[in-house]
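One protein chain omitted, others in place.
The block that comes next holds chain A.
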Amino acid sequence: MKLLNTLLTVTLLSTALCVSAKTSQLNVTFKHIEKNEGNLMVALYNSKANYKGEGSPVQYASVPASAQKVSYTFKDLEKGTYAIKLFHDVNNNGKMDTNMFGIPQEGYGFSNNVGKFGEPDFIDAAFAVDGISAIEIIVR
């Protein structure tokens, strides 16, 4: 009986470790989509350095902008702190169109819906993912 209990405890602990290691999920709802054309190009970051462009996102997704509100689930995430940047690639040219002063001509957004006069800092866009999490982002 003692052996069984020990085995059960070990199994449960390892399961818990697996959950924290790779089984968190993040459901993101994108609201206020202006045009139902093209795709939302969404990048999920788990570090300030990568968010600033020094590395790659931990995951990314191309989500069809098929309605005013769409959602996407990032799976197999570690528990941790993340931030999202996205733009709405209406014309499918693979980049966010801006005018000559760098003013966006296509929709975009950040987690926590922060950012005025430029891209927000990672710390302002950061949010926690633990188990099954959900956030909403306004596509401005």
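Operating definition for what follows: contacts are C-beta pairs under 8 Å (C-beta built on N, C-alpha and C of every residue); 3 or more make two chains touch, one makes a residue touch a chain; residues count from 1.
Here is the rule we go by: contacts and distances are computed from a predicted model.
S.K.: Looking at UniProt, which of "Carotenoid cleavage dioxygenase", "Succinate dehydrogenase/fumarate reductase iron-sulfur subunit", "ABC transporter permease" or "YeeE/YedE family protein" names the chain we cannot see?
M.R.: Hidden chain, UniProt protein name: "Carotenoid cleavage dioxygenase".
S.K.: Which residue from A:F30, A:Y45, A:Y82 or A:Y108 sits in contact with the chain not drawn here?
M.R.: A:Y108
S.K.: If the missing chain were put back, which residues of chain A would it touch?
M.R.: Residue positions of chain A that touch the missing chain: 32, 99-105, 107-109, 113-118, 138, 140.
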